[in-house]
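Apart from one protein chain that is not included, each protein chain of the complex appears where it belongs.
Entry: chain A
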Amino acid sequence: MSGTESTSKSNQEVASEFASYYLQRITKEFAEDLDKMRSADDFRNEAMQVLVGALQQGISMFSPEDQRRVVESAATGKTQ
């Protein structure tokens, strides 16, 4: 349960921060391939939305606990 400590983030905050980290990470890791895909012939209309949706799907593979672990490591890591 979140919120037991005043410093801990709500589940929603964790989910949104993790989502943004995940997307940032994925676009960094596959930058080259993503560029190639954007120049593909069939990349039009809704393709960008579909692509972002597809990239985001991986977020659901991380449990809320794992997401919190990653997100909160940043917070504590920075304060060191």
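The working rule: contacts are C-beta pairs under 8 Å (C-beta built on N, C-alpha and C of every residue); 3 or more make two chains touch, one makes a residue touch a chain; residues count from 1.
In this section, contacts and distances are computed from a predicted model.
Trainee: Assign the chain not included in the display its UniProt protein name, restricting the answer to "Ribosome 60S biogenesis N-terminal-domain-containing protein", "DNA replication complex GINS protein PSF2", "Eukaryotic translation initiation factor 3 subunit L" or "Integrator complex subunit 5".
Mentor: The correct option from "Ribosome 60S biogenesis N-terminal-domain-containing protein", "DNA replication complex GINS protein PSF2", "Eukaryotic translation initiation factor 3 subunit L" or "Integrator complex subunit 5" is "Ribosome 60S biogenesis N-terminal-domain-containing protein", the UniProt name of the unshown chain.
Trainee: For chain A, which positions touch the chain that isn't shown here?
Mentor: Given the touch definition above, chain A has residues 21-22, 25-26, 29-30, 33-34, 36-37, 40-47, 49-51, 53-54, 57-58, 60-61, 66, 69-78, 80 touching the missing chain.
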